[in-house]
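Of the protein chains in this complex, all but one are displayed in their positions.
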Amino acid sequence: MIRVQQGKFDVGAEIAEVCEGDFAVGGIASFVGVVRDTGSGPSGFMTLEHYPGMTERKLADIEQQARARWDLANVLIVHRYGKLAVGEQIVLVITASAHRDAALESCHFLIDWLKTDAPFWKYEEDGQTGGWVGARESDDEAKLKWRD
Amino acid sequence: MIRVQQGKFDVGAEIAEVCEGDFAVGGIASFVGVVRDTGSGPSGFMTLEHYPGMTERKLADIEQQARARWDLANVLIVHRYGKLAVGEQIVLVITASAHRDAALESCHFLIDWLKTDAPFWKYEEDGQTGGWVGARESDDEAKLKWRD
Amino acid sequence: MNVLYFAWLRTKIGIGEETLELPEEVTTVSEFLDWLGQRGPTYLEALQDRSVVRVAVNQEYVPFDHVLAPDDEVALFPPVTGGLDGVT
Partner (left out) sequence: MNVLYFAWLRTKIGIGEETLELPEEVTTVSEFLDWLGQRGPTYLEALQDRSVVRVAVNQEYVPFDHVLAPDDEVALFPPVTGGLDGVT
């Protein structure tokens, strides 16, 4: 399941819902990404732009890849866009499985992909100046480790 | 931070609290363990017995090991004991870091340890019969992978 | 043809979306970018470094030699910077 939204998400409620009534699920791994302080101080913020439609396709596609690779009972990816303040939760990945390795590894895989390939562009502001963030090469290396 | 308690925990609130006001934290990994259905059907339950005092010492010790090994801003382990129904949340591990690998790997490490070494004993009941659960060898192998 | 611009390509060109009628001789993405660059200085500047321009047709990435169809939705944007922000 994937969702791209402007509003906040409720991690506890999402985790509870992801395996509601499914008694084969024994473990739920999750990862919450938070907008960091990039040196602008805690009053800075970031605007996340995306390509509505394509973003959802790409997220749904990576969800399918994770499900094909690991034995997962459920997957949820929630990604926010728009203007976000430092400290705000920006992304949530939840993977539920009967196997803890499957849950944790697939969560890691999805987070690595989101960090590099999710179709978002970042505009950072510190109150005075602003600028578009460039791509990072070190993140592409992290993604390579998931190649078969 | 570690807690051994009988009552439920609120995953969302715990995650929010773990990095409250710490703007260097960029990612929070977590794992929630759920009481599974061991064939007794969804009406079964499990009683988790522990050694008050020693449990807390052991959990605090493994937290220190994780902090020594990974660059973590915060760690929270909450483990419940007592009578738990199938589907109930039993354990919560949260690791917060500026680095996603550190958060996810340390969470995995703690979960592997909890699965094998946490000083708890399980009594399973399906409504008619009950019995103490024996140790599992396959879990000990998972733990070996964390050896240097 | 519906054309979308994102991130600094959008802010440099000054609009997020426009409908364009392509001349018949423009068939590939590469030819389309050449033609687009001639529409004005903002286009030219935005598109001068092709190594930082990515193209999606109907919401799928395509190479520069991809052949366009009249009803395509074409999007131009910089390399994605990823969603997740907070961690290294």
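As written, the chain order gives the labels A, B and C, with residue 1 at the start of each chain.
What we mean here is this: a contact is a pair of C-beta atoms (placed from the backbone, for glycine too) under 8 Å apart; a residue touches a chain by one contact, two chains touch by 3 or more.
All values derive from a computational prediction rather than experimental measurement.
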Ask   = If you put the missing chain back, which residues of chain B would it touch?
value = 33-36, 46, 48-51, 53-54, 57, 79, 84, 90-91, 111, 114-123, 132-136, 138-139
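One rule holds in what follows: only the chains that are shown with their structure count from here on.
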Task = State, to the nearest whole Å, the distance from the C-alpha centre of chain A to the C-alpha centre of chain B.
result = 23
Ask   = What whole-number Å value describes the gap between the mean CA coordinates of chain B and chain C?
value = 49
Note = Shared-interface residues of chain A (touching two or more other chains) are 33-34, 36, 111, 115
Message = Two-or-more-chain contact residues of chain C, please, as numbers and ranges.
response = 84-88
